[in-house]
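Only a single protein chain was left out; the remaining protein chains are all shown in position.
This part shows chain A:
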Amino acid sequence: MMYTFDFSSLWAYWPEFLAGALTTLEMTFAATVLGLCIGVAGAIARGSRHAWLRVVAGGYVELVRNTPFLIQIFFLFFGLASVGVRMPVLAAAVLAMVINVGAYTTEIVRAGIEAVHPGQIEAAESLGLSVPQVYWYVILRPALERVYPALTSQFVLMMLSSSITSQISAEELTAVANNIQSITFRSLETYIVVALLYLVLTVLLKSGFWLLGQGLFPRRRRLGTPL
């Protein structure tokens, strides 16, 4: 069996590939920022004094982590549409990503918060810091530093699984590739190119997170040891 590779017929589509990759990046950026907010809020809620908050946050986490991502996307896009809640495709895709990654982030951040020694919290309270100040300076900052590697892997994973949103035709990289291969009939070449593009995106994302971490966590930068 002989196969002659022909990448040249794909060349004409580089603007589409680029646009798809950019959309994937944008979706990932939005989902990372919003997912982190949800994760922090969720983690605080899971450790709350109020039982109902713990139950709501716990239920959310379990629901998301025990159902397929594709079903969550279909639910948000088709399911809600059938009861009259219609969203643009991209909005539904990003919302699904936020809800999904928010649940995983909740668990990761919670682990970080639980690792903060209660004595440090008492020390901070004893110094006169207010409750929000204690949360921010003494609990969340070290918690995020501690779980930063786990968090960033989760966000990279989310970038890769954003590929699934092509199922509702969100115009990200995978959907673009599907279109191109159906026009050119060069599916092998198309998916090789797309795989490489995802690889590039992953490297970009990881470098970005690394740089951000250098800025955010000076202790880690200077000592190089995990907290």
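As a convention for this text, contacts are C-beta pairs under 8 Å (C-beta built on N, C-alpha and C of every residue); 3 or more make two chains touch, one makes a residue touch a chain; residues count from 1.
The working rule: contacts and distances are computed from a predicted model.
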Choices "Ubiquinol-cytochrome c reductase iron-sulfur subunit", "Signal recognition particle receptor subunit beta, a GTPase", "Amino acid ABC transporter ATP-binding protein" or "Pyruvate dehydrogenase E1 component alpha subunit" - which one is the UniProt name of the chain not shown: "Amino acid ABC transporter ATP-binding protein"
Identified contact with the non-displayed chain, of A:Ala19, A:Leu129 or A:Ile192: A:Leu129
Chain A residues touching the omitted chain (full complex): 117, 119-120, 122-130, 133, 137-138, 141-142, 145, 217, 219, 222-223, 225, 227
